[in-house]
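Missing here: one protein chain of the complex. Every other protein chain is in place.
Which chain is which? They are A, B and C, in the order written, and residues in each are numbered from 1.
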Amino acid sequence: MTLNPVETPCETAIDLATFETNARRFLDAHLQPAATSTSVWGVGDDTMSPYAKRTPAQELERIERARAWKQTEFDAGFGWITGPLELGGAALTPDHARLYSEIQNAYDVPPTDIYAISLGMVAPAILQHGKRGVVDRYVEAMHRGDLIGCQLFSEPGAGSDVASLTTKATCDRDDWIISGQKVWTSGAHHADVGLLLARSNTDAPKHRGITAFAIPMSLPGIEVRPLTMMTGGTEFNEVFFDDVRLHDSFRLGPIDGGWGVAISVLMNERALGTGDAFGLGRAVERLRMTTAVQPSNARNPLVRQQLARIVCAAECIRYQALAADGRRTAGLPPGPAESVFKLANTHALRLVAELAGQMLGAAAIADTGEWGTYAWADLILTVPGLRVAGGTDEVMRNILAERVLGLPKEPSSVR
Amino acid sequence: MTLNPVETPCETAIDLATFETNARRFLDAHLQPAATSTSVWGVGDDTMSPYAKRTPAQELERIERARAWKQTEFDAGFGWITGPLELGGAALTPDHARLYSEIQNAYDVPPTDIYAISLGMVAPAILQHGKRGVVDRYVEAMHRGDLIGCQLFSEPGAGSDVASLTTKATCDRDDWIISGQKVWTSGAHHADVGLLLARSNTDAPKHRGITAFAIPMSLPGIEVRPLTMMTGGTEFNEVFFDDVRLHDSFRLGPIDGGWGVAISVLMNERALGTGDAFGLGRAVERLRMTTAVQPSNARNPLVRQQLARIVCAAECIRYQALAADGRRTAGLPPGPAESVFKLANTHALRLVAELAGQMLGAAAIADTGEWGTYAWADLILTVPGLRVAGGTDEVMRNILAERVLGLPKEPSSVR
Amino acid sequence: MQFALTEEQTVLQQTASAFVDRYCPAALAKTWDETNHFPADLWQRMADLGWFSLPYPLDWGGGGGSPLEICIIAEALAHSSLDVAMAYVGTFIPGLVIYRHGTDEQRERFKPGLLEGAYRIAVAISEPDAGSDAAALRCSAVDAGDRFIVNGQKAWCTGAGLPGALIAAYVRTDPDAPKHRGISLLLIPGDAQGVQIRRTPTLARHLLGTNEVFFDDVEVPRENLVGALHGGFSLLMSGLDMEKTVMAAAYTGVAQSTLDEMLAYSKERRQFDRPIGNFQALAHPMADLQTEIDAARLLAYRAAWMISSQQPCTREASMAKLKGSETYVAAARLGMQVLAGHGFSTESVMSFRWRESIVATISGGTSQIQRNAVAKSMGLITY
Partner (left out) sequence: MQFALTEEQTVLQQTASAFVDRYCPAALAKTWDETNHFPADLWQRMADLGWFSLPYPLDWGGGGGSPLEICIIAEALAHSSLDVAMAYVGTFIPGLVIYRHGTDEQRERFKPGLLEGAYRIAVAISEPDAGSDAAALRCSAVDAGDRFIVNGQKAWCTGAGLPGALIAAYVRTDPDAPKHRGISLLLIPGDAQGVQIRRTPTLARHLLGTNEVFFDDVEVPRENLVGALHGGFSLLMSGLDMEKTVMAAAYTGVAQSTLDEMLAYSKERRQFDRPIGNFQALAHPMADLQTEIDAARLLAYRAAWMISSQQPCTREASMAKLKGSETYVAAARLGMQVLAGHGFSTESVMSFRWRESIVATISGGTSQIQRNAVAKSMGLITY
């Protein structure tokens, strides 16, 4: 089945002006105006990195806040504006969604990054490739924030080369038996459902022997172990499958046709990288503030030159992100060109982190307790991870070369 | 006097749809549809550099084509769409101008780069700061393409530091006597009028002793000598003033108030750098084509990676240029933020030239007669010039640091 | 001009290399760092080999080693970690100050400890608000005849918290003199009354630890004044070329290890049906890196040779420090790209290299400061 939001009937649509009034009324009732306090030196939380270290209690509290907000928003009809009515969506147009997202910018919305993969990749894949029962079980609940999904693609031996995965799915009458190991699974310890790729046919060429599944993370035989990052963060996991039994109705797409599912998901993953997913805007602003409060840096010609360079890059990226967001909100599918965005973004973040290190010197690498100084250490440590997550720079550039520029495939890459 | 186009009466305005019909009718009558031939390997002119070497005859022919087109366009009412009626403008809105420029993209318009400085910098400065007689004498004729203006700012000892100029203007009753030397004057040998900065007061601080003038280039005592560039091109000149007598009515702005005129002009200069003034889009496309026709490069992982990097950069710049053009067409003044654009653009061009050199190897530096190979040499030679013209990278970054980021002025720069 | 090591130097290199393999392989250095562990027995083993006495002249009971030989040890130790190499270098560099500028009595008093590396001499220069101008320090020592009374605060004091630490504190003894002329060097035991030490959390360099030190009416006997009263600034500047040079050698050592580690991974790790090291997009940057490491090593050795042949080499030592530290950072950055996710996980040595490399271009004089020094030697005065 397909439930393409673009095809839903529009007769229920309300006009944009009324919608705006309703949206503002709803947001006024539940949220504070966006604080500008993050732009004042020394005020507020000074963490910078998306992979910042949090205690388990802090993390849970953060998820609960996100979940409560998601539920409130969904129940008020703003959670899935373009979604179909039968799955709890509002069946409105992309213009409504874009408008809501603009209005929302003026409010202090709880951070909902925990749902980024769940809603950006897992839910669309289930909706597009899942059987009716699985769609009903997960999609609405995921959009309401009740359930969280994670992505089970990477393996210890299959990182950039996802298609070389070896986690096995063996058919046993109406069930599949899953065995193997996944790694770099973001948020698996909070997830209710996983989007799994497994090898169902070892005789076929590697891209043609993979099947995709939605898999309940509570099944017996699944074990999630945290990976500790340099930052101290533990949001990535290893996930072990020890003869896990899964009914065939959880299969997504055809048997041995999982690579097609994967491609559609990976495209969505790259699109996740737009917006200010990596916090570049915030980081550049913090860099500017840091310079401003330090006269020796503000007057240092080298710092000035490099800061100017970075602002150039960030400005370019911002315009591009606006264009890409426009495409997405308009319901256009993300194209391979959006690989560009992640590359440019993580490169700029690297420059930001390097300049911060240069400006702050020892204060960036040792904690003196001063606001906004050692906070940079997290970002400095995170940058290499950002460049790798969702495809290394090299892989992203190759995708660009092949799919956007139309160059031939890299030699002897057997795909 | 000020004749601000935005303030002209709009009762004469025609609606956009009618305007579009008229514009298409006019363009259909005079131009061919834009050839796509520049995107076919081996077809058409393969020159790449904006400073390509041309024979004097080729150059004159090019100017004559541009002038003929400018005149036709102006007389049909499309030459100065937002300009005031009394100066031959059409007194329409920025929306009309933007629409015309979009429609025009589909036609094979003769290159009119010779007018870029004339209309982008000199004419606006005369219009804004000139006395009635000078405005009447020059502005309409410049917009019609009858006359060409050049900019007389840089001197051998005053490049980035324009305000340290020493060309003297000495008051002699109602006249000024001009003596000194200008350099890097683009197109002076074709110009009818120059926008001159000269030192009128040697006792005042350097920014407060400068006066601006419009100066007829045919006056006795003015000598223009070509400078030869590495590319072999001679579009830059030295201009010598030997006791040139100029009536005070040619003065722009107040006596000793020339720095204000200069600032408004320099801002316009930076804005010139948007659009695809440097030919980045064309160069990237040529690079892609070059790769595509050379299997060894198309499959070379390093070339692929670097090409992808460059496409990222160019894509970012394109979106930014669109935004900047939007601002300009909407009649908003160019801001210092547009310094960003030139920096990003020339940096990307440098990467393009380097990769082309790497890919083509000897064929980029020696002329084998093959289409589209040695043609790169011009661009390779031009890149350093582009990075310097209109402000070195270092100066542009400093402007950005001070005017956009609000950092304090660089220490001990006495300005 | 010749580029070969002598036979003795080759043996020394092999010994040091075997030492690292046996007592402090990189994975162990990483564990020490992660657990803030100070491996005291490692120092004892270095002392047993006579390494701490090496920099001192033979006629004083030292090993009479040349700067090049010390570079060889530092470089080899850095294959373990920069921290291990720095701990070695940090022990004798301040020791040489005492040897060169101390009174006869002080030289005799401290001699056994110096030759055996028994002291952890923690150099205390920087202060929280003094910025990068070392001469602007404010920590005060009042002359009370047979002793000084010290008050104030020091920052970035490496190793001050270790047992038996001796703090070599640069303090202001004449508040009225021009800032360079009122500084003195005092040796203050870390456990003296009124000394309080607080460890600073840092990204790396956890073996010795980075500390803030607070002095509250600390009494320091006059015999612990090293060099002339108010003459401390020249002591502070002395030995800088040697320190930069030896550390430059250490940077090339750890950069080489970093490259070796990523190279091994790139040959073993397969993606798209071949070892990832066979992709030019990784192979060429690694080839470039090896070229840069070789170049950085030659710059360090050249500076060492100049020191031993008594040529002034502030410019060459700055070049070596600049190039060495920047090369280590570049190596760690490339290592993170080659190891990708594995590098980001704390399981990998590379995660440790990355953390540690960030310190390299900051400590011991930032890259900007080295560039200023080189620019000055070229006749450019920057401000």
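Note that a contact is a pair of C-beta atoms (placed from the backbone, for glycine too) under 8 Å apart; a residue touches a chain by one contact, two chains touch by 3 or more.
Values in this document were obtained by computation on a predicted structure and should not be read as measured data.
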* Structure fact -> The omitted chain touches A, B, C
* Structure fact -> Contact with the hidden chain, among A:47, A:72, A:305 or A:368, goes to A:305
* **Chain not shown: contacting residue from B:184, B:213, B:241 or B:278** => B:184
* Structure fact -> Checked against the full complex, the residue among C:266, C:345 or C:361 that touches the missing chain is C:266
* To do: In the full complex, which bits of chain A touch the chain not displayed? Write them out.
  => 300-302, 305, 411-412
* Structure fact -> Hidden partner sits against chain B at residues 154, 157-161, 164, 183-184, 227-230, 236, 296, 300, 302, 357-358, 361-362, 364-368, 374, 377, 380-381, 384-385, 387-389, 392-394, 397, 410, 412-415
* **Absent-chain interface as seen on chain C, which is shown** => 1-5, 9, 68, 263, 266-267, 277-280, 283-284, 286-288, 290-292, 294-296, 298-299, 301-302, 305-306, 309, 316, 319, 322-323, 368, 370-372, 374-375, 378-383
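Everything below uses one rule, namely that only the chains that are shown with their structure count from here on.
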* Structure fact -> In terms of CA centroids, furthest away from chain B sits chain C
* **chain A-chain C separation of Cα centroids, rounded to whole Å** => 42
* Structure fact -> Chain-centre distance (mean CA atoms) for chain B and chain C, in whole Å, is 54
* To do: Round to the nearest whole Å and give the separation of the Cα centres of chain A and chain B.
  => 43
* To do: For chain B, jot down the residues that touch at least 2 other chains.
  => 301, 305, 411
* Where in chain C do residues touch two or more other chains at once? -> 279, 281
